[in-house]
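I am attaching a structure below and will ask some questions about it afterwards.
Every protein chain but one is kept in place in this view of the complex.
Take a look at chain A:
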Amino acid sequence: MLDDLRYRTRALIHHKQIEDELDEELRFHFDRQVEKLMRSGMSEQEAKRQARLSFGGHEQVKEDCRDARGTGLIELTIDDTKYALRQLVANPTFAIVMIATLALSIGANSAIFSVINGVLLKRLPYDQPERLVRVFLTSQEFPKFPLNPWDFLDFRARNHSFESMAAFTRGDVQLSGDGEPVRLNGFGITSGYFRVLGLHPQLGREFDFQAEVPGNGLQVVLSDRLWRTRFGADPNIIGRKITLNMQPFTVIGVMPPGTEHPGNVYHSVAYGESVDVWWPFSFGGNSNQRGSHYIEGIARLKAGVSVQQAHDEMNAIMAQIGREHSADGTGWRVLLIPLYSEVVGNTRRMLLVLLGAVGIVLLIACANAANLLLARASARQREIAVRLALGAPRLRVIRQLITESLIISLTGGVLGLALAFGGVRGLVSLLPADFPRAHDIHVSWPVLGFTLLISVLTGILFGLAPALQASHTDPKTGLQQGSRSSTATRPQNRLRNALVVAEVSLACVLLIGAGLMLRTFLNLLHLNPGFSEDRVLTASLSLPHQRYKTGEQTAQFYSRLSSTLSQLPGVVSAGAGSDLPWTGYDENNGGWTIEGKKPDPHNETHARYHMATPGYFSAMGIPLLEGRFFTEADKKGAPWVLIINWAMAQKYWPGEDVIGRRISFEDNPKKDEDWMTVVGVVGDVKDQPNSPAAEPAFWWSEYQASESDMSIAIRTQSDPRQVADGLRNAVHQLDPELAVADIKLMNQVADASISTPRFTFVLVGLFAALAVVLAGIGAYGVIAYTVAQRSTEFGLRVALGAQRGDLLRMVLVHSAKLAVPGTIIGVALALSLGRVMQTLIYGVSTADPLIYGCVILMVPAVALLASYVPARRAARADPMQTLRAE
């Protein structure tokens, strides 16, 4: 055994020497045989012939000896590699073009795969994440709705499907005490929240059940990030009191780094390590009040319980609750969504489309590489014929050629990986604002594996066809042809043409995809947003209930702030609203009564609701269509007023004059103050730029409804950033402990909401451009090669009187014969793939005639352009030179 190993190692190390010795040995044998035959009276020639016959294939014998040495495979690979490297060095342009295109496309694939790996493939960072589900309610009107706290307690008490169940609700808190007050991202959580996720504090403990009772909840768990940045990673933090919302909270735990909150659909909190603090959720009020829905559920399935089983059980419980509390519960069903789906959401389709696009680029690069190899294989026909004639088995020739293409593809892969490292960083910076798991995107081991895999597959893919073709070379004709300029056989030409047709069609598909994304993006950019985002500064404030206990106090704060802000130099108008356009809305509000109209039992009234101060609409540039905006007089005690949007006016009072109409939220409105009067109609703003239409919405006067968390909007004459300091000062004059958070331009806010289509457009566009360039190179290569092949023919034609224009036309027609069918196939392919893009596009049909028209014109034009240079060369064919060469 040891001998064996030693022998093989030596055979490998002294490979060259052993090969030479084998040659010498075989030559010795051959010579002795010839001598012997000559002694028996044969002529030298005859003796050599006989000896050669008895010898069999020289190459084959050597091959068998290598096998016998047990090092055949390794030696062969070393040989092949050396040989391939020599070939590549001898032909550097060829090598550089191939490696560069492959590096680009493999790099792009690896970068996209890094995103897919981080977002779709990597497990969620919880123990057995497949058992985690999010719990929602659903009804006909609202596909996905938060839970009612009391319903949640019943769910938790009665179910047998879940190992543990918890609920949470998001809220901003102010941390003050030392330094500038900051606003923190916090979650009120029920007991069991961390148990559901399988997470444990790195310091201290989590909340006990007692903390769910109101008044017992002044406890807080910190995130690792907050603990480090704000408290210097103080190990004695446990038990310390910190000031949150102007109340003393006791720190009871610190979560480990990387603790991620599992998403929140209603407030679109970015998924990830965005939470600063957790505090115990307090159940307050009356357990019979089941109407308000504002907490989100998450649960861990018991082992072996399926989502469907849990779903069925939960719905039985929901039906029971509905019977027990007939006031509510009707029409609500429980909706369980596996956490993974909830987190990954819509990005899945987008990523798969991107992977498809980048995969197409790789395919085109492969087709190009195959084409170049085919061209070279026919130039190397003579060499291959010689090797076959010397008895090299066909498999051996194929191996040799595949080794060559693998070296090219692996080099491309290594360079591609280097590109991917840079590319991923670029990609992450381009990612849409609400992209899930963005911090999980890295070039990691799976990405390395993927790159290796596609490099090898690529090498085989583009190397196989040329290798098979070349190994079919008939030694005899190969040698004959090889003696002069090499000529490709007909099937070779057919294969090369087919590859270009395929490239052209794939490039068409990508171009059409890019066109759809471009139009989507332009549609969103040029869409009438319903507001004007230029020169508007926004920020958010939240007034702690501990200091601003009454509605009057809140109203007074925002009123005074608005008037200070309006007086700042350069300010056109200033106001506050419960939310900014395109950042989502709070909740739906249903079940109100319209004065003078019979309620429709099957169609509950509903509308988005917001709060606004008088200056909000003009600061935001939302136009007044009828009536008036709010005024300072619309405060507590004054008659309740509403401003509605155009969509609400159209839906509930179609064709009527709506100013002065009234609605009520009371079940049985009798008194005059039960009614709210519509005083103004404003223009529509959609929930999101790509929503199909604006939903009905209304605004309460902030001075009557008194929401404490508001977004500030300030419209200025020039650069709105100049009022940022004025805003901070104004807030701190009113209350030095308030944090002014999220200071942003409205431009940025609006921009973030179209970042997903922009991201997709940029990438698909980039890939399409790459595809077109590659396909152009491919077309150029094939045409140039054909022209070179046919130079004699062209020369003869000129000699026989053909006009140069004729030759030019001949070549261009050949190019058109590749481009036209390629385009047709591409268009057909794109039409059939259109469905895939459906959810990613906006305001454009997947069969948009403009895009198809452009692509149909553009792709053949590029192909013709690519073949123009070789065509010119053909037209310049010199008959004299051709004839002399003949």
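Assume a residue touches a chain if its C-beta (ideal position, glycine included) is under 8 Å from a C-beta of that chain, and two chains touch if they have at least 3 such contacts; residues count from 1.
Note that contacts and distances are computed from a predicted model.
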| item | value |
| --- | --- |
| Among "FdrA family protein", "histidine kinase", "Acetoin dehydrogenase E1 component beta-subunit" or "PadR family transcriptional regulator", UniProt-listed name of the chain not shown | "PadR family transcriptional regulator" |
| Sole contact to the chain not displayed, among A:Gln60, A:Ser274 or A:Gln650 | A:Gln60 |
| Sites on chain A contacted by the missing partner chain, in the whole complex | 3-4, 7-8, 11, 21-22, 24-26, 28-29, 31-33, 35-36, 54-57, 60-61, 64-65, 67-70 |
